[in-house]
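One structure is given below, represented as structure tokens, and several questions about it will come after.
What follows is subunit A.
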Amino acid sequence: MTDTPQQPALRLQGIVKTFPGVRALDGVDFEVMPGEVHALLGENGAGKSTLMKVLAGMYQPDEGQIMIAERPVRMTTPIEAKAQGVVLIHQELSLVPEMSAAENIYLGELPLKSLGRVDWTTLFDRSNAILKRLNCKFRGEVTVANLSIANQQMVEIARALTVDARVVVFDEPTASLTDSEKVVLFDIINDLKARGVGIVYISHRMDEIFTLSDRITVLRDGAYRGTLTTADTNEDEVTRLMIGRSLDLSRDVNPPKLGDTVLEVRGLSCAPLFENVSFAVRAGEVLGFYGLVGAGRTEIAETLFGLRSPDSGEILVDGAPVQISSPQSAISLGISLVPENRKEQGLVLQMSCRDNITLPQVQDLTSGPFVSSGAEMEIYEQYREKLEIKSPSWRQTVGVLSGGNQQKIVIGKWLSMKPRVLIVDEPTRGIDVGSKSEIHNLLRELAAQGYAVIVISSEMPEVLRVSDRIVAMYHGRIMREFSADDVTEDSLVQAISGIRAENAA
Partner candidate 1 sequence: MSNPTDFNPVRWLMRNPIWGFVLIVFIFFSLVSDHFFDYRNFQNILVQTSTIGLIALGMTLVMINGNIDLSVGAILALAAAFAVDVQSWAMFATWGNWQILPAVCLALLVGIVLGALNGFIVWKTGVDAFIVTLGAMLGIRGLVFVYTGEQSFYAMNFAYSDFSALSVGPLPVLAIIFLLCTLAVHWVLSRTAHGRNTYAVGGNREAAVNAGIRVGPHMMVNFMIIGFLAALSGVLLSTQMGAATPNLGRDYELWVITAVVLGGTKLTGGKGDIIGTFGGVLAIGILRNGMNLMQVPAFYVYVILGSILIAVLFLDKRFNRTADGGLRL
Partner candidate 2 sequence: MTKTMRILLASCGTLALASAATADTVRIGITQNNVGIDSYQTTYERAFIAAAEANPDVEVIVLDAGGDVARQISQMQDLIQQQVDAIIIWPTDGQALVPAVRNAHRAEIPVVVTNSNIAEAGMEFIAAFSGPNNVQQGIYSAEMMCDALDGEGQIVQITGMPGYTTAIERQQGFDERLAELCPGVTQLDIQPGDWNRERAQRTMETFLTRFDQIDGVYSGDDNMGVGALNAALAAGRAEGMVFIGATNFAVGYDAMARGEYWGSVYQSPVDDAEAALQTALDVLAGEDVPKLNYFDTPKITQDNMDEFDRPVF
């Protein structure tokens, strides 16, 4: 590295970006030194994504300067940004499923021969070299559609390595990674860092930020709120900067008032997704399902909600065996599911807040043949208050709300159905810290009100925080069940990594 360490690899000065009616970035300063991991934090809507898009050449700032190695630059396309050594790794996988991994790695700049022909040999050689550097076990020739999510993420990361990057921006890179895959990713980040690359790391996960970063910059409402040195700060301080107040992260320790067993599952199998799964959940408790992505947790939830037919096994509601052949029958049994993917499965984005909440019961909210607007408003108002949904009006289409408010709408939708069992799959995925704790408190509160709650999560702090009991899953099987009092992080990690299974074998 020829740059002196004092010279930032990248510096943004007074960046302003406005959209019609919105000042998305309001004079933001930001810098990354070579060989530094600089975390960028802020709640959803704070302007992180806009800032990243400015960085990546996808947006042009209205005011302010971007400087690379202290030279002002103009980047009008992602390609130009990349040529300047600034690479963005997207939060949502930005891959083309029908193309090979190699083509995806070099998307937009495939090595060419004459006549615009793709130079396949070079392409595969280069990309295989990169994949090897990342310790990937697949080759560049594989079609991306056939890769696991984690491997797809690796392809995404491999893209950053195609150029001699000065700055790599990671936007929520761990959202869909398992713990072991995270380890690989962190190795890569540290490797880049050692080579003198400046890293911008965006995440909602405090633990990751504190493990990885050297400095933390916080944005709120499109404005710069300060930069902290990681070693000299703590989560509280960062959170306060982010949300402008402090946050109660402690678990509410009141022992649950347990009711009867509402839902029981005996020997449920749906090969190859999960096998011989048995558990029970009682009114007034939160049952956590913890495991790696792909361990079969979501699939169990889908089966309980009538979206899959099990091969064998029994489902009992209030002690009586039931057949759940469709979501409608699940709903009529009092089972509801807040799905994993809010935007694809949970909400009709162009519908209003109110209509999304009342959607499952719209058939019953009628006076005569018509949907009763009054009844709908009543439900909407009730749950808007109860869940503190922030929306300008009931007419607001949910697509423009923040992730936290969207999630509350999905939860409100099911609470309004007065379910017995509420299954919540990844309740806080992609939700900022402030809303996260609100949702955690809400889940606890719901249990206290007598709901039987099942929470599926890949985040250990979350599971530990909300659950009364925790079921650990590995490869479609339940490895162990813990009670909140005797669970330790170590035993949990072991259980979901299948370590007990190997020992037993």
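FYI, contacts are C-beta pairs under 8 Å (C-beta built on N, C-alpha and C of every residue); 3 or more make two chains touch, one makes a residue touch a chain; residues count from 1.
A word on the picks: all candidates are chains of the complex that A comes from, given by their letters.
What you see is a predicted model; the values in this text were computed from it and never measured.
Student: Can you pick out the candidate among 1 or 2 that touches subunit A in this complex?
Tutor: That would be candidate 1, which touches subunit A.
Student: Which residues of subunit A touch candidate 1 in their complex?
Tutor: 56, 58, 77-80, 82, 88, 90, 92, 94-100, 103-104, 107-110, 112, 115-118, 141, 143, 145, 273, 299, 302, 306-309, 326
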